[in-house]
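In this view, the complex is presented without one of its protein chains, the others remaining in place.
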Amino acid sequence: MSTQPEPKNVKAARFSPAAGAASFFRWLSSSRKKYGGEWWIMIAGIVVIVLILTMTVFPQVFTRYSPTDQNAGGQMTPPSRDHIMGTDNLSRDVWARVVYGAQTILGVAMAAALLSAIIGIPLGLLSGFAGGVFDRILSLVMDSMYSFPGLILAIAFAAMLGPGVINITLAVAVVYIPTYFRLVRGQTLSIKEEVYVEAARAIGARRGTILTRYIFPNVIATVVVILSLNIADAIMTEASLSYIGLGLPAGIPDWGMDLSMGKKFLPSGIWWMITFPGLMIMLLALGFTMLGEGLAEILNPRLLEK
Amino acid sequence: MAPLISAQEVVKEFPLRGTIFDALNPKKKCVHAVDGVSFTIDEGEVLGLAGESGSGKSTTGRLLLRLIEPTRGRIEYRGRNIVSFAPRDMEHLRAKAQIVFQDPNSSLSPRMSVGQAISHPLQIHGIGTPAERKERVLDLMEKVGLSPAPFIYRKYPHQLSGGQSQRVVLARALVTQPDFLVADEPIAMADVSVRALILQLMRQLKEEMGLTYLFITHDLATAKYLCDRIAVMYLGRIVEIATRDELFRSPHHPYTRALLAAVPVPDPKARRDKKLPKGEIPSAINPPSGCHFHPRCPFAMPACREARPPMREIRPGHFSACILD
Partner (left out) sequence: MTDNQTILEVKNLSITYPITIGNVRAVQDVSFTLANGEALGLVGESGCGKSTLGLSLLDLLRPPGRVSGGQILYRGRDILGFDARELLKLRGQSISMIFQNPLTSLNPLFTVEHHFLETIHFHDPTLPKDRAREGVEKMLAELGIEAKRLKEYPHQLSGGMRQRIMIGLALIMNPDILIADEPTTSLDVIVEAGFTDLLLSLRSVYKLSIILITHNLGLVAEIADRIAVMYGGKIMEVATAEDIFAHPLHPYTQGLIDCVPNILLDQKELVTMPGSPPDLVNPPTGCRFAPRCPKVMPICRQKEPTLMEHAPAHTAACWLYQKGEA
């Protein structure tokens, strides 16, 4: 009989990271027996993500070239044994640019998603819990932001903030704050009416305690799923921003930027400059999507069947 | 000796949200959930609060613990009016007066283990060190029949049976050693055989821990088994209070009599007196004038429509809100 897995992101948890990791793996192996396709989807997503993460941490393992070396090989040579993804118009190795570019896009996307969560979740909790005028005003603001097409909003902020990695992260983060806000607020509103919240009041818990120990842990399950899907979306947004040319200075390797550069040369038959960065963007986004969808399938039926 | 709990003319009205015009109207429509209720509970007593839906019994239970604010009236715990308690006094009250709800599964946070749930009240009131708390919780768990305690300590609500969950809820309510417990239909959702176990447990705990209960129920048969005195409520008002034996032997109020006659008896040879009051329970938003029961009462007289009948003592300790003789 399996025990309930500890929720991975419980704020009030006093577990050591080792204990958390151990219980995570226990849960992983127990869930494999129970679930079919969703489990494999989730694992596939994890594999892709881990692979690309390794690429960001140990780029030297994957390529000996530097992404900025403009003398790597010939100019615009097709994929060969030496340059498996060919070289670009500045004679840089495309595969090297792909490997090092992962750092940028993954870093920005994850940081942005995390930032949105850190801002959106507490706001959603407070808004849902407190209600009243505060809730009304905040909801209005968030709904207005939410109704903007994400990319337009990101472009607007990126243009306002100017170039730079931090700025592009902020621009992407702003887009997703309403997502977390709305989700958490909705959950808070319904959980607030649960009997166990009233029971918590009855044993004397103060509002802060109720929020952190009774409401938040019950909200967090759906948020974990959203985080993963959110990162997938943030990847696309970041790539789009740098594709347009906003945000990043020219020196930093970035898939979106390479995409836009590769577009220029495509009519000449130079397909490798655009294809590989494009494939990588797709793969990375897919990885996070699969993780999120797999998690959603696994977590939610359990939540629903009670 | 002064009673442990005293409710005096307690009123609770829930405002109805309507249009802005309703809000401006001084005679705004509201749900008259509790309409001037008065009673006392002595220490060590089990007072039953019986009634059907809309009677206000659950609301009354919550008012006694000030989980809901009363619109009017006094609610006294050991002689002090809790309605005027400061937050710090309320904190003390929370340790001394507790509640158990109807559905144990929704009374427990799905993300808290049994041990965490039961020890949380101790944490809130700063009682003991973590080790002492765990010790106390384990002891209490054994006492309420959650055995083996260390094993169940780590479990989560969805892994427990209905009977076990309700025991956890009981343990959580009793861990701060309160003297007063409101039990709001604690067995209504349990299986037949589990009900008996919980009732027996409640009786046992009452003796061992010196508890006083307010036992809210819609089932008079259960009330007969557990309670010393019983108050019958209808549409926000108490219509009759008496000791258990007195109430079942000579019920006075027509509603009480109807309720008693309607209770199904697990014995095919017991034939029910088939005269049931006509109609259904009216809305608490627009209750009937005078005596709330008069539209359905087989003995209704013109006077019943005019004024609310006062609670009169028809026999020593037996009160009824009916002008009948």
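Annotations
To keep things simple, chains are lettered A and B as they appear, and every chain counts its residues starting from 1.
Note that a contact is a pair of C-beta atoms (placed from the backbone, for glycine too) under 8 Å apart; a residue touches a chain by one contact, two chains touch by 3 or more.
Remember, predicted model here, so these are calculated numbers, not experimental data.
Within the complete assembly, B:V265 is the residue of B:A2, B:L16 or B:V265 that touches the hidden chain.
Among B:L197, B:A300 or B:L324, only B:L197 touches the chain that is left out of the view. Where subunit B meets the chain that is not shown, the touching residues are 52-53, 161, 163, 191-193, 195-197, 199-200, 218-222, 224-225, 248, 258-270, 272, 274, 276-277, 280-281.
The definition used in the following text is that only the chains that are shown with their structure count from here on.
Note on chain placement: the centre of subunit A and the centre of subunit B lie 50 Å apart, centres being C-alpha means.
Only residues 3-4, 7, 10, 194-196, 198-206, 209, 213-214, 217-218, 306 of subunit A touch subunit B when the two sit together in their complex. Partner subunit A is touched in their complex by these residues of subunit B: 65, 67, 90-91, 94-95, 98-99, 101, 103, 105-113, 120-121, 124-125, 154-156, 158-159, 169, 172-173, 176.
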